[in-house]
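Please find one structure pasted underneath; my questions will follow.
In this view, the complex is presented without one of its protein chains, the others remaining in place.
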Amino acid sequence: MVTKATLKAVDGVSFDLARGEVLGLVGESGCGKSTTARLTLGQLPPSAGEVIFEGKTVPSSRTQQWRNLRRHMQMIYQDPLGALDRRLPIIEQIAEPYTIHGIGGSRAERREKAQALMLQVGLRPDQASSYPHELSGGQRQRVVIARALALEPRLLVCDEPVSALDVSIQAQVLNLLDDLRRKTGFSALFISHDLKVVRQMADRVAVMYLGRIVEEGPPEDVFHAPLHPYTQALVSAAPSIHGNRGRNRIVLSGDPPNPVNVPGGCPFHPRCPVAVVRCRTDVPSLSREGDRAVSCHLAGSAGGGGFSPAPHPKSKALEAV
Amino acid sequence: MFLYVLSRIARALITVALIITLAFVILRMTGDPATIILGPDAPPEAYEAFRRNWGLDQPLFIQYLSYFAAILKGDLGQSMRDGRAALDVVMERVPLTLLLTVPALLFNLVIGITAGIFAALNRNSWIDRAIMTASVTGFTVPSFVMGLVLALIFAVKLKVLPSGGSETWQHTILPSVTMGLIGAAIIARFTRSAMLEVLGQPYIRTASAKGLNWTDVVIQHALPNAAIPTLTIIGFMIGSLVAGAVVVESIFSWPGVGRLLVGAVANRDLAVVQVILILIGFTMVLANLIVDLAYGVIDPRLRHSTPAK
Partner (left out) sequence: MTHSGKQTIFKPKQQDFLIDVRGLTVDFDIGNHYVRALHGVDLSIRRGETLGVVGESGCGKSITWLAVLGLLGGGAKVSGSARFDGQELVGLTPRQLTAFRGGRIALIFQDPASALNPVHRIGRQIAEALRLHRGLTGKAAKEEARRLLDRVGISNAAQRLNEYPHELSGGMNQRVMIAMALAGEPDLLIADEPTTALDATIQAQILDLLRDLQAETHMAMALISHDLGVIADMADRVSVMYAGRVIEEASAEALFERPAHPYTRGLIGALPDIDGPRHRLEAIPGAVPAPSALPPGCAFSDRCSHVETICHKGPPILGLVGGEDDHSAACVRLDAIEDQELNLASQPSKLVHQRAGLQEGVEA
């Protein structure tokens, strides 16, 4: 018998996505990235708020209207093998969206289109009749991408699309997604725990912590001059092959708290190396100036349409270790 | 933990109530006890008197309610044959059935689990293949064939064991072994796959990497984890042993509950049949309840049913 508790996986998240734009969503496990993805696609009903896609509210029930919208919103998952049917040759899986939505002409025409998609994502024509288990991880992810692109979606939600792939393959898939975006102009919600991957792909980035967006802005600004103490810690903890040792790394103490039991005040304050008394009581709101936004009492407005970052915990970092 | 136990017990009670209902409905709807017990040639008044006497003239639903009310008062009805309390008629046979099923269960567990563990530890070797071949044979052969074959070998050909009856302890051997072999075959298979699954887990590698020798890794780390899935099948086993006794007791003319049931069904002795079905159902439910509680003891993840932090 489980004690009932409300889990606010996502709490008051607002973001917008322009046509052709890629919004990166970063954060650690349990921060609500994937829930946000499912809410966006209408796979989960929000308890409050709404998702508007091309001027229309995305319904969260499986209505005809939802199916029509879903044609234009596709998803790519972390585990390509789980997203594919083991018993079907890949060409049929790529052609499947046409069948589901009853478009794409005759069987032969659909097959032809699927073949064109295969070439587009860098699969060889002779692989058409292969089954998913006969392909490598990178090739499987190409199949998933081809299938997602079959209906020429206007929004692609990518949930950790390269996390299960080896470095050399990861680069292939990232390049492929980038090329396809240039070619077809889809918008994307790109979710990853890996800051470097997000920086590579995103036009704008939002950092999530415990179901809230704590910082948002252009990747170069967010990753090179982070405002929020959490972003500062994330950026400093990202292992890089260049000069990591010399870097002033901020090591946060403790684990992210349970989303069932979100701390009062700023949700980040128990782990925040620079928290002040006010952080324990007042919930900060996401304030916006120019193209940047931050949710922190200590990241003050610098005037003239900019923020000043929260103080760097240089001395405190050592205590936190 | 307390809530866990309580929910399991509540579930068990509901299951028993469902079994009683099902037994009642099926038995009342298949054949008229009056015709069978009094014979086809009795005068019509005799049938009516019989039906009135046993309440069979009431609508089915009323019969059901009064039957249930009686059960709650502890009255399980009388045998239509000789008017004795049905519970007494059944209970006097229970010890005889236990005499077969308890050794069969022990045989089951000891042979089945040992064989399963050995097969898993020697995966793909001749030991594994031999055990698995025996296991497949064991559970594909129906129990009456197995019983007859054993009787043919040991009673008719070798003449070392009696083929039927209940006079000496030797009489228990063939029926117990028949039941035990089938159960052991199933348990061996389940134990093997549970062990293989556990042996592939990272914590087994951790245990080896810690410097434990292989025997200790198996005993301390693999077995407790493999016991968890194996328990499930043992719960089913206990229940099905009682049901299996019906066939085996008939083959070996063993005067236990199983043979009583066969007779009572043929005679439409409703109360007796019902008591036996309830008894079988109760055993199964009890066995599964014990298994569920044992899970809680073995697996700490179930003990804390609130989600981990």
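The letters A and B name the chains in turn, as written, and every chain counts its residues from 1.
The rule is short, and it goes like this: a residue touches a chain if its C-beta (ideal position, glycine included) is under 8 Å from a C-beta of that chain, and two chains touch if they have at least 3 such contacts.
Nothing here was measured: the structure is a model prediction, and the numbers come from that model.
Peer 1: Of A:Tyr98, A:Phe190, A:Phe223 or A:Phe307, which residue touches the hidden chain?
Peer 2: Here the residue in touch with the unshown chain is A:Phe223.
Peer 1: Looking at the full complex, which residue from A:Ala188, A:Leu252, A:Val294 or A:Ala310 touches the chain that isn't shown here?
Peer 2: Missing-chain contact among the listed residues: A:Leu252.
Peer 1: Considering the complete complex, identify which of A:Gln170, A:Ser187 or A:Ser295 is in touch with the unshown chain.
Peer 2: The one listed residue touching the chain not shown is A:Gln170.
Peer 1: What does the interface between chain B and the hidden chain look like in terms of residue numbers?
Peer 2: Looking at chain B, the ones touching the missing chain are residues 201-203, 205-214, 220-221, 224-225, 228, 298-301, 304, 308-309.
Peer 1: Using the document's contact rule, name the residues of chain A that touch the chain not shown here.
Peer 2: That gives, for chain A, the contact residues 28-29, 136, 138-139, 166-172, 174-175, 178, 193, 195-197, 199-200, 223-224, 233-246, 249, 251-253, 255-256, 271, 321.
The criterion applied here is as follows: only the chains that are shown with their structure count from here on.
Peer 1: So, what's the distance in Å between the C-alpha centres of chain B and chain A?
Peer 2: 53
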